[in-house]
Each structure stands twice: as structure tokens, then as C-alpha cells.
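Of the protein chains in this complex, one is absent; all others appear in place.
Going by the order they are written in, the chains are A, B and C; count residues from 1 in each one.
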Amino acid sequence: MCLTDADLNQITKETAMTNPVCVILGAGPGNGLACASRFSAEGYRTALLARGEATLRALEADVPGARGYIYDATEQTSAEQVFARIRSELGPPEVLLYNASTRDFGDIEHTSPDAFEQAWRVNSLGCFLAVKQVIPDMRQAGRGTIVIMGATASLKGAAGFVAFAAAKAAQRSLAQSLARHLGPQGIHVAYVVIDAVVDMPASRTMLPGKPEEFFAQPRDIAESVFFLTRQPRSAWTFELDLRPFGESW
Amino acid sequence: MCLTDADLNQITKETAMTNPVCVILGAGPGNGLACASRFSAEGYRTALLARGEATLRALEADVPGARGYIYDATEQTSAEQVFARIRSELGPPEVLLYNASTRDFGDIEHTSPDAFEQAWRVNSLGCFLAVKQVIPDMRQAGRGTIVIMGATASLKGAAGFVAFAAAKAAQRSLAQSLARHLGPQGIHVAYVVIDAVVDMPASRTMLPGKPEEFFAQPRDIAESVFFLTRQPRSAWTFELDLRPFGESW
Amino acid sequence: MCLTDADLNQITKETAMTNPVCVILGAGPGNGLACASRFSAEGYRTALLARGEATLRALEADVPGARGYIYDATEQTSAEQVFARIRSELGPPEVLLYNASTRDFGDIEHTSPDAFEQAWRVNSLGCFLAVKQVIPDMRQAGRGTIVIMGATASLKGAAGFVAFAAAKAAQRSLAQSLARHLGPQGIHVAYVVIDAVVDMPASRTMLPGKPEEFFAQPRDIAESVFFLTRQPRSAWTFELDLRPFGESW
Partner (left out) sequence: MCLTDADLNQITKETAMTNPVCVILGAGPGNGLACASRFSAEGYRTALLARGEATLRALEADVPGARGYIYDATEQTSAEQVFARIRSELGPPEVLLYNASTRDFGDIEHTSPDAFEQAWRVNSLGCFLAVKQVIPDMRQAGRGTIVIMGATASLKGAAGFVAFAAAKAAQRSLAQSLARHLGPQGIHVAYVVIDAVVDMPASRTMLPGKPEEFFAQPRDIAESVFFLTRQPRSAWTFELDLRPFGESW
């Protein structure tokens, strides 16, 4: 038997189509990679969305069956085009994990209007744009899960996190509105409040003296994210906090 | 081979001792039974604590390996004696599920001081007493999980739930204090906010017209309770809400 | 003219009856005294309720027109008898300030069940009992204000405040239920979240090195308490936090 490239393409596509699709928006070496690995191990085809091509290539190499898509979370055109490609290449998403975030430190006097705006665009507007893309398919299927990765800052505006906290507060409010609107349609929206420093190379560099147990492990966070997608719909969780056992809070 | 009663007792005890122990306080036909079944299926020896002997006998018949203990959640003596028996008969608890609760409806003018106090005794003082019993063993083991079954009323004092809401608010605050105190010692404390009517014979009688999907299913709640005991300690959840997909909130 | 004791009694009573009555439950040298002085300066007859006679005599000497009543906040009989005397001697209360509180420090392992219970009795049950006493008169008048002095601990269960925090959480929930039930009847219920150490001799002794501006001044707290009783009913406040400008929160 001799298969042409077109045949192979078709087979790959059909295989893809039989497995559920998980879109991870804001894919990086921490929670993004861990969640992609977790969903991949469960048979999901994962679409990894990030701004940088090098990041995507590295993740694709690490996660079996993953496909990377260059994506700017804050641009509606990017959202429309990339989600159309995902639908066409992998199939309609069953799971959307919104993991795009920012790291903005500074009080109002050390934060520019642009930085204030950019934090909101990545954490809040970007989530709004992506969710709009997946609603039609999820509603048609009568199912689907949207998990949004939040932070403790969504609950408290500290002096030195004026941009990040306001952006995360908007994101959490958005998640609530989505959960209330989409729940009755069978679409599960959950908000994960990470109350920890996640263990990543960058975190270790930034906090050199800390022991391992100071950090939240991405693989452990991924476990809870995956669990949320498995909850039966008579008992869904909207909000879940995650922190290491020794965290002071 | 001929085994005396003492032999049999010893064997039973040793078997018990090799499997982890889960104490379910406030065992009844809803969440208590479902959680007991879930933990039992995972190999736990379950101790079922409730006031009524008939209730306990029925549960023992339904849950393999479960043992019932008559228990008054509001009495310190009961706490001391029963937990001593559990330790001796089953071994030190690895999991404590505090499921004792009340159903008090009424505004302040339709609630007596006694009813106000009783709600607090069952939901808050009883939890305090039981947790005190399991701390020493859990600390010695450097592990353990305490799950407290709360309610939305813990977050909002409605006019017509003056006793229940105040009792649940105290319970939630207690759970926070426990989580902060015991977490760094390796003991995971979690609070489950049930935002639903749980599907039980009594609920169906009270709300005769409601469709099945109106209710939260105990087996689905049990799934999340069990998951909490499985979270790795780098990413523990303190608070988890659970509600049916169609719930208005 | 020669007046008998009965005449004088009658005159005093009539004078009293023409001015509104403010009951301060948990009267002491801090917020209780300051609020009594503030309401007294506005023409209120103040009833000062506390456990200790010496405390009451000292306060009576400081506050013009104030009358002390020995009171155990946790006893229903005390509530019934003392409020009956107040109604008879001063008239029906227009304002109730619930200022009884406790100071319990300690985590669960350093807190006895009795201490846990006593904190709840003073902060929560006592408030329930007192409010029951003033509802009938306030409803008949179609007006009245109940101000409950709370604390930040009502919002967060810290490890080392297990008794105090749970008691204050219950108190805040109770206040919410009361506000929702009594508001539509014209009775204003407000909860004041004190997020500070109040300047009192005891506080200064406990924190010897602190500058004056570290503390919240009772006279300044009293200003906000009084303002709450003056809010027009189209724009009532339920919850109000108070903290010194330099407080870290």
C-alpha cells in the first residue's frame, strides 16, 4: 500500500478528530506545559497557543501530539484566525485553558497607563476574546469546560500590584459572568486562584534561596485543572484555590 | 485450624490497621453514605458517626467494611470516647469528614435562642471538638485530611436563615483558622461550599416537582471530596464550591 | 415649692422620655465611653450596660445623663430584665450599640472548648438576645438603628484567633440577616469592621512602644457610629470598615 501526503494528512486529521481537543492559551514552560502533558496523556489533542515560535517548538517536542499556534491573546483577528485553524485542523475544542498572564509589579506611581492597560488586555480582554471563539461549538455540543488561571491578586488589590491585581479582578469577574451565563447551557467555567509561586526556571532564578516545597509544582496544579474537566455536572466547582501546604495566607 | 474469638478479633484488627481510616461524622443517607462508599471503594476502613442507631445499622449494611458509632457531635465526652474507640478498633484516622449539619429556617423573630445555639453547637463547636481529637495522630503521621462540608449560607446571612447562616459562617472561619494552623504541619484542611439542594429522599419530598438535574448528586459531591484527599501537597485547595450546572447563583 | 422623691422621679422620667434613648451594650473605657459621650452630646439619654459595677459608676460620672445597668450579655434573663427597666426608666431605645466583645488569642491547640464557646456567647448569642429585645419597640416606631461593633477577624480566620474569628464571623453573618430582615421595616442595622487597635489604657500597656497614630481613637470611631444613625433611609450603609491611615492591610 502506498499512501500519498494527502492520504496521510487525511488520516492524521481523522485521528485528531476522534480525540477531544484541548486548547491551552498562554502555553509556556510552567502550568501550560504541565497541563498540556496531562491532557495529552488522557488522549486529548492539544493546541498550544503562545506568542513566541521558539516556545511553541520546544513545547511541541515535549508534548506528544501537541500542535503549536502563534497567537496574540489581545488581538481579535488573531483569535478569529487561530481558532478557525484549530477547528479545521484538530476539531472543535472541548476544553479551553486560559493561562495567558502578566507579571506587573509596581504601585500607581511606578506604573504607566500603558502597563496598566496591557495587563488588562492580556488577562481580561484576551480571555473575553478567546471565550467568544469557543462558545458556539461548545453550545452545539452541549458540553465543554473553560478553565481560567487566576491569582490571589484577583481577590485583593495590594499597593504594589496595581496593574496585575486590577486585571486579575476583572478576569475573575468575567469568569463569574461566564459561569453564570454558560453553566445552564452545559458549559463548565471554572476559575483557579493560584496562591503561590509556581516552580519554573524563572521563579527559581528570581527566588534563589527557596526550598522546593516553597513552590507549587505545575504537575500538581495540572492535576486539579484536569479534575475540573472531569466533574459531573450535578456538582461543578466554579472557584478553586491552590497553594503549597506551607504557604502563609 | 481452630480460631478463637480473640484470634478473630486480632486478625480483624490487623486487617483494619493496614488500611487507612476515614471518619465520617454526620453520616446519613446523602453525602455521608456517598462519601463512605467512595472511600470504602478505595480501600479505606470507614467509621460512620451519627446519633441514631437505626441510621448507622442501615449504613453499615450498605458500605462494605464500615463500622458505625453512636455519636453526639456537640458533646466533648462523646468525642473523646468515640475517637478513642476508633483509634483502638480501626486505627488512627487519616481522613476526617465533618458532615454534621442542621436545617434551621427562620428569621430572628421566628428563631429561639435555643435553636440559634443548637445550630452553632452542631456546625461549629462539634467541628472544633472533633478536629481536636484527630490532630495528634495526624501530626504524628505528618499527614491527614480534614474536609468540612459547608454551605453557601457560610458566605451570606440571609434574613430567613439567621441560625444556620451564623453557624455556617462560624464553621467556615474555623476551617480557615484550622487550615492556616495545620497546613504547615502537613495536615490538609478543606472547606466545601455546597450551593445546592442535595438529592436525598427528604429533599425530594420537600421539593416534589423538581427534575433530577435540579439536585446535586451525593456521589458527585463525594467525587470532589475524595479528590481533595488526593491533592499533592504542593497544590492544596482550601475552598471548593459545588453546584449543579443549572443552578442560579 | 416642695418636691417629694416621687415628684422628682416623675420629672426625671418625663425629661428622659422626651429625649431619644441610646443603649450601649458592652460599655467600657474605649469605644463604649466615646460613643456614650457622642450620643449624650446630641441629646440622647444613654443606658450603659456592662458586667462590672465599678466600670458603670466611672462611666456614669463621665457621661452626662448616662445611667448604668449591670448586664451579662450572654444571659437571656438579664436581657429581658434590663431592657424592661430601660424601657420603663428611660423609654424605648432608638439606638442599640452592641459593643460587647472578647479578646481570645490562640490556635485550636491552645484554645479550650469553653473559651471557644464563651467567645461565641459574648459576640454572637449576646447580640442575638439584645436585638430581640429592641425589635418590638423599633418596629412600632418604624425606625431605629442597631450598630454592631465588629472586627477584621470577622472576615478572616487567622490561625491564632480561632475562637475570636469564628465568633466574629458568626456575628457578622447575624448582622447581615438582621439588616435584611429589619431594613424593610425601617430599622437600620450596620456592622462596623474595626481594623485597628483601639487606643485604650490596656492597649497602650500591651503595646508600649507604639506612637499615638498607630491607634484608632475611640472619639473618631464614635463619629462614624453616630453618622450611621443619621443616614437618611434612602442610602443606608450596612458595612463600614475603620482603620488608622497608616495601617497595613
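Basically, a contact is a pair of C-beta atoms (placed from the backbone, for glycine too) under 8 Å apart; a residue touches a chain by one contact, two chains touch by 3 or more.
Not measured: the values here are computed from a predicted model.
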| item | value |
| --- | --- |
| Shown chains that the omitted chain touches within the full complex | A, C |
| Residue among A:175, A:190, A:228 or A:242 that touches the chain left out of view | A:175 |
| Contact partner of the left-out chain, one of A:90, A:166, A:198 or A:216 | A:166 |
| Options A:120, A:215 or A:236, residue touching the unrepresented chain | A:120 |
| Where the missing chain touches chain A, by residue | 76, 107-109, 113, 116-117, 120, 124-125, 128-129, 131-132, 135, 153-154, 156-162, 165-178, 180-181 |
| Interface with the undisplayed chain - residues on chain C | 180, 183-184, 186, 188, 196, 199, 213, 215-217, 220-221, 223-224, 227, 231-249 |
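Definition applied: only the chains that are shown with their structure count from here on.
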Apart from chain B, which chains still form joined groups through touching: A | C
| item | value |
| --- | --- |
| Contact pairs, highest-scoring chain pair | B-C |
| Centre distance in Å when chain B and chain C are each reduced to the mean of their C-alpha atoms | 37 |
| Chain centre separation (chain A, chain B; CA means) in Å | 33 |
| Chain B residues counted as touching two or more neighbouring chains | 180 |
